[in-house]
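Down below is the structure, laid out as structure tokens.
A single protein chain has been omitted; all remaining protein chains appear in their positions.
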Amino acid sequence: MNSGIDLQGSFIQLLVDLGLPVEVARVAWLPLPMLLVLVGATLGVLVTTWLERKISAAAQQRIGPEFAGPLGMLIPIADGLKLLVKEDIIPAKADSLLFTLGPAIVVIPVFLSFLIVPFGQNLLITDLGIGVFLWISLSSIAPIGLLMAGYASNNKYSLLGGLRAAAQSISYEIPLALSVVAIVMMSNSLSTIDIVQQQSGYGILGWNVWRQPIGFLIFWIAALAECERLPFDLPEAEEELVAGYQTEYAGIKFGLFYLGSYVNLVLSSLFVSVLYLGGWNFIIPIESLASWLSISESTPWLQVLTGSLGIIMTLLKAYLLVFLAILLRWTLPRVRIDQLLDLGWKFLLPVSLVNLLLTAALKLTFPFAFGG
Amino acid sequence: MNLADGVQIVSFGVLALMMLGAALGVVLLENIVYSAFLLGGVFISIAGLYILLNAGFVAAAQVLIYVGAVNVLILFGIMLVNKRQNFVPLRNAWVGKITTAAVCLGLFALLGTMVLATPWAISTAPVAGDTSTVVIGMHFFSDFLLPFELASVLLLMALIGAIVLARREFLPDALEREETQQPVLTLPERPRELASAAPGSPDRTLGTSPTQRNV
Amino acid sequence: MELQYFLLLAAALFCIGIYGLVTSRNAIRVLMSIELLLNAVNINLMAFSNYLDPSGIKGQVFTVFVITIAAAEAAVGLAIVLSIYRNRDTVDMEQFNLLKW
Partner (left out) sequence: MLKFLKQVTDYTKEAVQAARYIGQGLSVTFDHMQRRPITVQYPYEKLIPSERFRGRIHFEFDKCIACEVCVRVCPINLPVVDWEFNKETKKKKLNHYSIDFGVCIFCGNCVEYCPTNCLSMTEEYDLCTYDRHELNFDNVALGRLPYKVTQDPMVQPMRELAYLPKGVLYPHGLPAGSRRAGKLPEEILEEAEENGAK
């Protein structure tokens, strides 16, 4: 197993070679990944909104945006600009402080979670020891922001939407965490890097989907519910709650909610691809391919190829799941609130517990296949 | 003092200020909804302090359980008992407040002198750091196995108890309806489930102004 | 960074919690004050764990237990407040005097 490209190390080495002290070089490195994440996540959202429009149009036999740029690719930018320059309205009887704070609290944790998404062996910002646990705990902050927004709007639909959003995300957090625990049990580590490495080596056959099919389904359903995507978009259901907690929002604050929900979708898809679909691994293991073609693993161009292939594979898998989510959006009808909670507590929770037990049993029985 | 230490001191100061300010807000603010949101701030800054204390796992657990569960639960509670209500002012309430404040300050002084006077045996053993998750797990399954199991039983008991306490009384309306046969094609009307929701009771709609909530 | 800072901070949080516990009249605010008290204890445990027992970290184990119990306490406490509210239509602590004498 080669260690891949160490961007941080080479960057710091470069600065040190230029005559800077090591500490300063480290500090100079720090803002780069953060900037990269902000830009990358925002770009991902732009692509996702464009995909959403185009795929929705195709599923309904329409054309979709086509005049803004080639194939309408500039439409997300137009959307964003529109939201930026729209008037920022705070209702007269709303609580202006909480009203402003709500969207920020929803968005910030989602962006923070990008810290631990790996795109390659060393292509992530921090390899934390607590890894996926950070994501689970950060994603539990969002309901506070939703409640805040719902309460501050001073509107019954908003408050109901906020309460529903909080209830929904609390109840689906549990099956989500339990299915992650099953994965963690197999890889013996919470770190995302270790989880992906445990899946590599056998190509597509080594991915966790085959070992955790039930966990995969539970995770995907729960992730959709966490992102408030259809069929679980009750908190913002237009037909019954106007738009839920977003009712009173306009301009950039609404834009933040919009951004947050799409970043969350991209993030969840990335996590599905990391936890279940082998992360940056290609369908066939690239090391064995290289050794079969008798190319040394330390060849520079091979390393560059592996690195870029890793990024492409991760994004490809993630966007495949985004596509699936959009397809699901136009296939399934919205569930009722009691059906939603029933599904969460009476179906997903027991099934995920059984899945956890099953994983433990399999791990004890077949330690070679289930990470002994 | 190197860079890392400076960063630590500064972040400790910021987190401590945030925590104390938010905690004072929780206790002193008139509006209970603000208090509840500030409680979330207290929890988050405490999680930051835990990270300063090399305990990433517990910090994440703190965020997950306190912010994600307890605080949301408290907010739910506030929204459910959300009634415009001004408490009857008590006579001489300020005496109690001043006395309590004095006692608390005295307690703080006592604890402070004790903290500063005690010679702490600070250990120089290596910090567990990133392996702390593993160490905590080891503790749970070896010397703290019994408390661990007891805690799970306690959680189960609390779960059931909370459900039993908070659920509404079962209304046996199914039996009555059979006797009084409703005419066809009309929906049978359900009896009001809450005594307090009957007409004439104080207004408890959800959309009341946030500035006029009860304290 | 010294142990004393953390202990002083925890003491301050504890005192604020006590003050809130005694003076507040809203039952839910009382619950929040109890959470503050538990968190003050947690800070103490974590500080001791880091400075006095950095490799064994038993303090962190205890903190996890305290967090568990705090969650249970919050759930049950809120359920009690809710049922009292249903029966008496108020959350004023001064009116909960059924068991006084």
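Order of writing sets the chain letters: A, B and C. Residues in each chain are counted from 1.
Assume a residue touches a chain if its C-beta (ideal position, glycine included) is under 8 Å from a C-beta of that chain, and two chains touch if they have at least 3 such contacts.
None of these values were measured; they are calculated from a predicted model.
Enquirer: Among the chains present in the display, which ones are touched by the chain that isn't there?
Expert: Looking at the complete complex, the unshown chain comes into contact with A.
Enquirer: Which residue from A:V16, A:L36 or A:A57 sits in contact with the chain not drawn here?
Expert: Within the whole complex, the residue contacting the unshown chain is A:A57.
Enquirer: Pick out which of A:Q13, A:S96, A:T126 or A:T331 touches the chain that's been left out of the picture.
Expert: In the full complex, the listed residue that touches the missing chain is A:T331.
Enquirer: What residues on chain A make contact with the chain left out of this view?
Expert: 55, 57-63, 327-328, 330-332, 347
Heads up, the rule we're going with is that only the chains that are shown with their structure count from here on.
Enquirer: Distance between chain A and chain C based on Cα centroids, please, to the nearest Å.
Expert: 34
Enquirer: Need the CA-centroid distance for the pair chain A / chain B, whole Å please.
Expert: Chain centres of chain A and chain B, defined by C-alpha means, are spaced 28 Å apart.
Enquirer: Two or more other chains touching the same residue: where does that happen in chain B?
Expert: Where chain B meets two or more other chains at a single residue, that happens at 57, 61, 69, 76, 132.
Enquirer: Indicate the residues of chain C shared as contacts by at least two other chains.
Expert: Within chain C, no residue touches at least two other chains.
Enquirer: Note which residues of chain A are touching chain B in the complex, please.
Expert: Contacts found on chain A: 23, 27, 93-95, 98, 128-130, 133-134, 136-138, 140-141, 143-144, 147-148, 151-152, 154-156, 159-160, 163, 166-167, 170, 173, 190.
Enquirer: Can you check the complex and tell me which residues of chain B touch chain A?
Expert: 2-3, 33-34, 37, 40, 44, 56-57, 60-61, 63-64, 67-69, 71-72, 75-76, 79, 129-133, 205-211
Enquirer: Quick one: which bits of chain C touch chain B in the complex? Just the residue numbers, please.
Expert: Going through chain C, the ones touching chain B are 1, 3-9, 11-20, 22-26, 28-29, 31-33, 35-36, 39, 42-43, 46-47, 49-58, 60-61, 63-65, 67-76, 78-83, 85-86, 89-92, 94.
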